[in-house]
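Report on the following structure.
Up next is subunit A:
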Amino acid sequence: MKLPLVGDAGAIADHGLEGVDHNFVTGKLEDLVKWSRARSCWPATFGLACCAIEMMATGGAHYDLARYGMEVFRASPRQADLMIVAGRVSQKMAPILRRIYDQMMEPKWVISMGVCASSGGMFNNYAIVQGVDQVVPVDVYAPGCPPGPETLMHAILTLHDKITSGEITRRRGETGAGANLTVGQRDGQSSTGVAIRT
Partner candidate 1 sequence: METAVFIVCAAIVLAGALGVVLVRNPVHAALSLVGTLFGMAVLFLNLEAHFLAAVQIIVYAGAIVVLFLFVIMLLGVDRLEDLSVEPITGQRALAAIVGLGTFGLAAAFLATSDIGVPGQEALTGPVAGQYSNLRQIADVLFTDYVYAFEATAALLTISVVGAVVMSRRMVRSHDAAEPETAKDD
Partner candidate 2 sequence: MVTASWYLILAAGLFTIGAVGLLVRRNPLIMFMCVELMLNAVNLTFITFGRELGDIGGQVSVFFVLVVAAAEVVVGLAIVVAINRRRPRATADDLSVLRG
Partner candidate 3 sequence: MSASEVVAAAASDEAVRRRDHSAVLRIGEDDGERLEAEAGAGDTRMIMNMGPQHPSTHGVLRLMLEMEGETVMRSKPVIGYLHTGMEKTAENLTYLQGPTNVTRMDYASPLFSELAFSLATEALLGLEPPPRATWIRMLMCELNRISSHLLFQATNGMDIGAVSMMIYGWREREEALRLLETITGLRMNHNYIRPGGVAADLPDGWRDQVLGLMDALPPRLDEFDTLLTGQPIYRERLQGVGVINSAECLALGVTGPILRSTGYAWDLRRDMPYLAYDHVDFDVVVGTYGDCFDRYAIRLNEIRESIGILAQILDQMPPGDYRVQDKKVTPPPRARIDESMEALIHHFKIFTEGFKVPAGEVYAAVESPRGELGCYMVSDGSSVPYRMHIRGPSFVNLQTLPHLMQGGMVADAVAIISSVDPIMGEVDR
């Protein structure tokens, strides 16, 4: 069914915003939606280790994530848009992390905060998943151990930029969208490192 100004209804139902025909009206609408997603990016309360403390400190008065409309830490993954993997992900935690990611609703984003989450950091050993991107697709990596609040904010702003420019959605589109993204081997880790038990 063809809708005026918007495009084919079936395509929209199947692909959401991506299925919308591009013209002036929908273009503006898409911009508006992207703006709102960037401006209202609610993080899940998902703290693991040292980085979680810094993540909370970022919400504190000195840095104030609320300025970006992000003080709404949602305990329920269903309502969260952004998962900040803050800290080292152990082999025991990885399946749970993945489950929580799967519980989040599209569109969703992941920031890998700190080197332990990003690649295992200095804990290059049996217990730690060497990079959370083996478990969930990561959009932005924040370096540091732990990253300072400003580093985290930089990562968040980077993410906002990517959301506004649509780059992430495009990338997801190319590699197999969202949760089904198959993550390649990284950092020399064998792919047998993590067994997802969900």
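For the reader, a short list of remarks on this structure follows.
Keep this in mind: a residue touches a chain if its C-beta (ideal position, glycine included) is under 8 Å from a C-beta of that chain, and two chains touch if they have at least 3 such contacts; residues count from 1.
Here is how the candidates were picked: all candidates are chains of the complex that A comes from, given by their letters.
Because the structure is a prediction, the values reported are computed rather than measured.
Checking the candidates 1, 2 or 3 against subunit A in this complex, the single touching one is 3. Contact residues on subunit A toward candidate 3 in their complex (touch as defined above): 45-50, 52-54, 56-57, 59-62, 73, 75, 87-88, 90, 92-93, 96, 100, 122-128, 145-146, 148.
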